[in-house]
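Below are the structure tokens for one structure; questions will follow.
One protein chain omitted, others in place.
Should a chain be cited, it is by its letter among A, B and C, assigned in written order, with residues numbered from 1 in that chain.
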Amino acid sequence: MKVIVDLCIIPIGVGVSLSPYIAACEKILSEAQLKTQLHANGTNIEGEWEEVFAAIKRCHEVIHEMGAPRITTIVRCGTRVDRDQSLEDKIRSVQARLTKE
Amino acid sequence: MKVIVDLCIIPIGVGVSLSPYIAACEKILSEAQLKTQLHANGTNIEGEWEEVFAAIKRCHEVIHEMGAPRITTIVRCGTRVDRDQSLEDKIRSVQARLTKE
Amino acid sequence: MKVIVDLCIIPIGVGVSLSPYIAACEKILSEAQLKTQLHANGTNIEGEWEEVFAAIKRCHEVIHEMGAPRITTIVRCGTRVDRDQSLEDKIRSVQARLTKE
Partner (left out) sequence: MKVIVDLCIIPIGVGVSLSPYIAACEKILSEAQLKTQLHANGTNIEGEWEEVFAAIKRCHEVIHEMGAPRITTIVRCGTRVDRDQSLEDKIRSVQARLTKE
């Protein structure tokens, strides 16, 4: 089952600078050969359910190893069986509407 | 790795009455022998990472089988390595603060 | 416009013990005379849009005053125009399904 995910990981108890932890996650997602798009508030991911959630678990493990005692993660995940849709398709379908008007 | 999750599943394309789908998920979580607490906007879950996310995947599969072409799910998940914490602990720690004052 | 909200506030840069901040928010919501239900991963709120979001803004202000340099908040909010629905109605509609089967 293919899934499209928006991932936002918040390490807690390591101060206010979270970019080292987010960068570590980007590397994990990249090594897992998942399609990703970093944005200002998270990372969009496209892949198979098992692989995506295995990578998210790995992110938690690595961030704990980096010293974060606590992590809260927000995952918004979408599946659909009516048709195949990519990260690019999702943006294009909105932009097409905006252009038409 | 133990995880505490807030799960909110939104079937899309099946009208406005979502309770049959939420009830089906409650049964899946219960059959998976996970500790759960239903609340007005979702379900809190406590369990091992693998088991919790296998159950969430099963929820997606079953809701699609029930006829929903599309699903968006919001998972907030927390892990911590500094101490063990249950669903009840989380509520108690806030209530203890409120009582003290 | 009435809104039902699930509020999860995460102060960042103040260590791992977040309950003093959550308790402060509970007091703000209570003083705003909003209907609330604390649960393990957040607080459910029922009220008028303007009042609910004014209270959430006040939570951010107070948590910053308490010393948190950074806050991330997750708000899931629902509105509907087909019928009136309370926090209790939402739980009851799922529980009714579970009992019926």
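Just so we're on the same page, contacts are C-beta pairs under 8 Å (C-beta built on N, C-alpha and C of every residue); 3 or more make two chains touch, one makes a residue touch a chain.
Note that the structure is a prediction, hence the values are computed from the model and not measured.
Engineer: Any idea which chains on screen the missing one touches?
Structural biologist: Hidden chain contacts in the full assembly come out as A, B, C.
Engineer: Kindly note down the residues of chain A that lie in touch with the hidden chain.
Structural biologist: The missing chain touches chain A at positions 4-6, 8, 16-17, 19-20, 22-23, 26-27, 37-42, 44, 74, 76, 78, 80, 82, 87-88, 90-91, 93-98, 101.
Engineer: Using the document's contact rule, name the residues of chain C that touch the chain not shown here.
Structural biologist: Residues in contact with the chain left out: 1, 13, 49-50, 53, 57, 60-61, 64, 69-82.
Engineer: Would you write out the residues of chain B that touch the absent chain, in ascending order?
Structural biologist: 10, 12-13, 15-16, 18, 69-70, 72, 74
As a working rule, only the chains that are shown with their structure count from here on.
Engineer: Farthest chain from chain C, going by mean C-alpha coordinates, please.
Structural biologist: A
Engineer: Given that chain A and chain C are copies of one sequence and touch, is their interface built from the same residue numbers on both sides (over half shared) or different ones?
Structural biologist: Counting shared over all numbers used gives more than one half: same.
Engineer: Averaged over CA atoms, how far is the centre of chain A from the centre of chain B? Could you give it in whole Å?
Structural biologist: Their C-alpha centroids are separated by 19 Å.
Engineer: Let me have the rounded angstrom distance from the C-alpha centre of chain A over to the C-alpha centre of chain C, please.
Structural biologist: The computed centroid separation for chain A versus chain C comes out at 25 Å.
Engineer: What are the residues of chain B that contact at least two other chains?
Structural biologist: 74, 76, 78, 80, 82
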